[in-house]
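What follows is one structure encoded as structure tokens, with my remarks underneath.
In this view, the complex is presented without one of its protein chains, the others remaining in place.
Naming follows writing order (A and B), and every chain is counted from residue 1.
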Amino acid sequence: MSKFSLKDAYIDKARRDFLKKAGAGVATTVLGAGITLMAYPDPAAARKPDEPVDASKRWGLLIDANKCKEDCNACVTACSQENGWKLDGDPRHDSQWIRKLTIKNPQGGFTQSFPVMCQHCTNPPCTDVCPTGASFKRADGIVLVDKHICIGCRYCMMACPYKARSFIHQPLEDQKPHAPRGKGTVEACTLCVHRVDRGDQPACVERCSKDGNGALIFGDLNDPNSEISKQIATYPTRQIRADLGVDPGVRYKNL
Amino acid sequence: MARTVYMKLQNHTGYFDILILLHVAVIAVGMGSVYYMEHFGHIVTGMSNQIVWGTPHVFAIFLIIAASGALNVASISSVFSKYGYKPYARLSGLLALSLLAGGLAVLVLDLGRPDRLMVAMTKYNFKSIFAWNIYLYSGFMVIVLAYLFTMMAKKMDKYTKIAGYAAFAWRLILTTGTGSIFGFLMAREAYDSALLAPLFIASSFVYGLAFTVLVLITVCHTSQRSMMNEDMVRNFRGLLIIFMAAVLYFTAIFHLTNMYSAEHAGVEWFILASGNVYSLIFWIGQILIGSVIPMAMLAWPKIGGKRQTLSIASVLMLIGGIAQVYVILIGGQAYPMVLFPGMEVTSSFQDGMVGTYTPSLPEIALGVSGISIAMLLSGFIMRVMPFLPRGDRMG
Partner (left out) sequence: MLARFAKILMVLVWASTSALIAQAEDAGRVAAPQYTLPENAKSCVADTAFMRRNHMNMLKHQRDETMHKGIRTKKYSLKNCINCHVTKDEAGKPIKVSNPKHFCAACHEYAAVKLDCFECHRSTPMETGKSAQIPDIPEHTGLLADNSSAVKQLGEYLKGVKQ
């Protein structure tokens, strides 16, 4: 007897729904028995400013833990400069959209260092628990906080398995125009949504390739021809706490 | 059986006025704290990015749990047809409402954006247990109000039984909802257990009854009337012992299941055996002061039947209750989140570190003011509406 798994059924449905939506953007021609010609829209073409995002894209990051070096902080600095948060020497209260994590195997002391930020899950626990719907996942997989309706209850911070979110503990002014943030609301990595929307890469990825070690790749996980998808298809990669089933869009290589 | 005659809280002693003044003062300090926290942000509290819920939440959750339990006495009379409890059913419903109001006030006033309460009431994410709870709380208010109406309005008593059943079912669901706020959090090692719901239900029986007993003894004292006969003292004494035994049972099962799975051994050691502040609060606060001592006092034949013992035991059980919620809530957050099982993790964001938390004065003031809001509200309503059995004049 085959085993029935509720989870698999759930995932299958999500996949079918996704394919339905994705179908809109893909011209499919059936040439003959078993031969299908699919023309994908040019993935490099940026969306027009008045076009809404859709599920044909699923943005993701691939982080190579071998290339990333412990003494390099380029991605963190870039994020902080781009989005206007900064470390004021108060690790209990300062917001940290991205942080360098060092893990050490107690047996022998092997260490690795790599950045951790919002993992942009397919099934984000933060959006499940948010009472007002302020935590939400955009159609293209970017998980955001709508600060207009965030009431600052911090339930999402209780629920996030990655400690990816910060609460703004003090009044702020002179924010970056593209990264509004204010006292009493919760914030996290936006995957530089304002840059992605105009066709650019997130600030951390750009800086890592320029000043860092080229350890970060950004791209569309739905596009089999994107660099990120090719890497994932070729090399062993993993998600942090994959056992939780939240399916992060941020993947790690050589971890 | 003689028909119970109800009265307003009249001809009270000066003791009542002092209590009222005390509660007003506490609430004033609490509201000042809210303004202070709202003005400077949560930086002035002990809460942080690791301990995101602090003392206000301890009090809020404690009061919300107590609210559903305060309905015990009414349920025992309507659902389980023990008519000895009936004279206190009105008071029990009133306390349920006012404790819930106190708890919710604290919860709402601690929000990062309390000014957006309207958003919380108009935008719902139906997958959120918080959002379910908003419905459970408002539903509870409506049902208990209807229940009180059937008890107090003329010729409505034929509906009391059905309203009592509805309220009893609702209060069980409500506490299940409160427990599930934590129980459904897979991210944190200390939670992620369905057992939290029944544990919270058992706790609600204790906190709610302890509050009811204390208020009853206080109004007897201040109105100089005896509203509780020896039978009722004996009943309350027995119930408190049984309810507390249930809490201990669920606490034991909760920790035993966790200890048995190697995955959770770390957090169990942290809470139970590490000797940190949380294990001290657990063993000394919850187990010794909050459970063992009051149970022993109540069970001791010589003193167990005295009203004074009953009130001291109730106070101890409430202190134990706050300790219990504190350990679950703060202790559970202080334990570092496990991103990489088996690895030592460090970062600039306190990954892999035990969270530090010291409650600040404004937080404590806000939390305690929740209790005062509940007590002031019930005191005021008892003063203007007939919620108390008349009883006999003392002395």
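Here, a contact is a pair of C-beta atoms (placed from the backbone, for glycine too) under 8 Å apart; a residue touches a chain by one contact, two chains touch by 3 or more.
Keep in mind it's a predicted model, so treat the numbers as computed, not measured.
> Would you mind spotting which of A:131, A:161 or A:182 touches the chain that isn't drawn?
Candidates A:131, A:161 or A:182; residue touching the omitted chain: A:182.
> Can you say which of B:5, B:121 or B:242 touches the chain missing from this structure?
B:121
> If the missing chain were put back, which residues of chain A would it touch?
Residues in contact with the chain left out: 47, 49-53, 136, 138-140, 144, 146-148, 172-178, 180-185, 193-194, 197-198.
Keep this in mind: only the chains that are shown with their structure count from here on.
> With chain centres defined as C-alpha means, what is the inter-centre distance between chain A and chain B in Å?
Between these chains, centre-to-centre, one finds 40 Å.
> Would you mind writing out the residues of chain A in touch with chain B in their complex?
For chain A paired with chain B, touching residues are 87, 91-96, 99-106, 116, 125, 127-133, 149-155, 157-163, 165-171, 183-186, 240-241, 244.
> In the complex, go through chain B and note every residue touching chain A.
Where chain B meets chain A, its residues are 38, 40-43, 47-50, 52-53, 111-114, 116-117, 119-120, 123-125, 127-131, 134, 181, 184-188, 333, 337, 339-340, 342-351, 356.
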